[in-house]
Structures are given as structure tokens and as C-alpha cells.
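A single protein chain has been omitted from the complex, and every remaining protein chain is retained in its original position.
Every chain is named by a letter (A and B) in the order it is written, and numbering of its residues begins at 1.
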Amino acid sequence: MSAAEIFQHARDVFSIGALAVGLVFVIAGATGVMRLPDFYTRMHAAGVTDTLGAELIILGLIAQAGDWQTAAKLALVGLLLFLTSPTATHAIANAAHRAGQKPDLSHFKPKHPADTATSEGPK
Amino acid sequence: MFYGISLTAILVALWLTLSGPFTLSGDYPIVMGLGLLSIIGTVALTYRMRIVDRETVPIGPALALFTYWGWLGGEIVKANLAVLRLVMKPEIEVEPRLIRVSAEQRSDLGRSVFANSITLTPGTVTVDVEDDGFLVHALDNSFTDPAGFAEMGARADVASDGRKTGMATGEAN
């Protein structure tokens, strides 16, 4: 077996592993979005998909890519998802918080020192 | 000027990546001409907006940023596995928390890198940005380790700045 063949097989194994693990993460994230009790917790489950699941699937596809241009475009999509998904998640969370949506906390919320002056807690 | 040239080089590389084979036969003179026009337009507009500086073209801290991304990748894998374990339990038993995390980064870029890193790590999401810190929603009690946030904040500060804390090296930029 020549070096090129070994490289080919290693690439295939990496690609298969990354795709399979990424698939598991995406399905788990979707399940979490369905199962978790309130909006703020669902947001975390959606984040699982957006970070590791998406990046692993893209890595697996990059390993399969025939030419460098396909690989570069895939990497560009991965970079875009990596940069935009936390901003979108934060925007949704912040909008819900500003609209007065209360998280379903099991315990108390610690007060900010600036808020202790006003007796009523923040919404 | 250095940032303008870097921006142009990045835009040229982006256009060449997105627009197929590098020949000048057939339709390709039109494609390359449109690319040239749009690159010149983009650079002229950014110059007119006066936003070409080391924050919008982060060439200087690029190496530190990539090192930080490597470290962040490890953290993301760990947090992902923790969230996966919580979600896949037969009984959902989570203990959501809202916590305050203080942000002591020197620049706005460092603060935004830190906030985005918190959001990117599953299990913690930055809900609100305040004057001296962030309001963070954590999925479970196990994600609210102050030492972990402090380490991430320090690393984000170094990554966005490109040099070590307290070490004023005369970096060319």
C-alpha cells in the first residue's frame, strides 16, 4: 500500500467519523429543542447544533472535497456560521429578555449592585 | 495604509475563490472586470466611512485569534458533550441560572469576543450587556464556574489585542 493510498484511507475514516458525530449532535440538538421546558433552555439546545454539529459536518465534507475550491467554499460557509450563529442567538435572547420574558429559574436571580437601590427586582 | 492593502488582498482572494477557474477566455474577462469594480467600490466606501483600522481588519492579532480559536474549540467540545448528556437523559432535570459575569477587557473588541465566546459555548448564553459585565443564562448549575469565565475573559482579551497583558511590546501595526 503506497503512501497516497494510506492518506486516502485516513481521509475517508476522518470524513466518516466527522459526519457521523456531526449527525448525532444535530439530531440531539433538535431533540433538545423539542424536549426542554422553556424558551431560554431551548436556546442552549439549538446552540449545540449551530456550533459543533454544523462544523463537524462541514469538516467531514471538506475531507471529501475533490478540489481546493470546493474545500475553500465549504470553509467559508463554516466560518460564516461560526461568526453569525452566536450573534443571532444573542439577539434572540436579548429580545426575549427586553420584552420581559422571564426565564423559568429554579432558584433566585442574583441582583446587580446597581439594582439594589430600587426595591423592586428587574422583570 | 497597511490595513487598506490587507483589506484589498482579502477581497481579491475572496472573489477569486468564489468565481471559478482563473482563465481569461470566454466570459471570464467580464467576471474579473466586475470583481475589480466591486473591490474598488468596497475599498473606496470603507475609506469614505473611515472604518479601516485594526478592529475591522484584524490582521495584527490574527495569530493570537487563531490560537484562541483552537482553545475555544476544545471548550466547545467539552460543553457540547455536557449539554448532550443533559438533553439525552430520560428525565430532563436542569437547573437554569442567571448569573452576572464581569468583563474587564481593555477594548470593545475584546468585550465582544468574550460575549460571543460565552454564547458560542453551549450551556451559556449572553442575555444582556451591561456597563461592567454580562448577564448570562446558564442551562445548569455545572456551567456557572467563575474560574472558567475568568480564564475565557483573559484569553479573549489577549486574543483581541494581539499581545500579552501588561507587556507593551512595540508591535508594528
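Structural remarks
Keep this in mind: contacts are C-beta pairs under 8 Å (C-beta built on N, C-alpha and C of every residue); 3 or more make two chains touch, one makes a residue touch a chain.
We take it that contacts and distances are computed from a predicted model.
This figure omits one chain of the complex; the name its UniProt record holds, of "Multisubunit sodium/proton antiporter MrpF subunit", "Sarcosine oxidase subunit gamma family protein", "CaiB/BaiF CoA-transferase family protein" or "Branched-chain amino acid ABC transporter permease", is "Multisubunit sodium/proton antiporter MrpF subunit".
Shown chains touched by the hidden chain across the complete assembly: A.
The chain not shown here touches chain A at positions 12, 15-16, 19-20, 22-23, 26-27, 29-31, 33-34, 39, 42-43, 46, 49-50, 53-54, 57-58, 61, 64-65, 69-70, 73-74, 76-77, 80-81, 84-85, 87-89, 91-92, 95-96, 98-101, 115, 118, 122-123.
The rule is short, and it goes like this: only the chains that are shown with their structure count from here on.
Per-chain CA centroids place chain A at a distance of 14 Å from chain B. Against chain A, the residues of chain B that register as touching in their complex are 14, 17-18, 20, 76-77, 80, 83-84, 87-88, 92, 94-100, 115-117, 119-130, 135, 137, 139. Residue ranges of chain A in contact with chain B, taken from their complex: 25, 28-29, 31-32, 35-38, 40-41, 43-45, 47-48, 51-52, 69, 72-73, 76, 82, 85-87, 89-90, 93-94, 97-98, 103-107, 109-110, 112.
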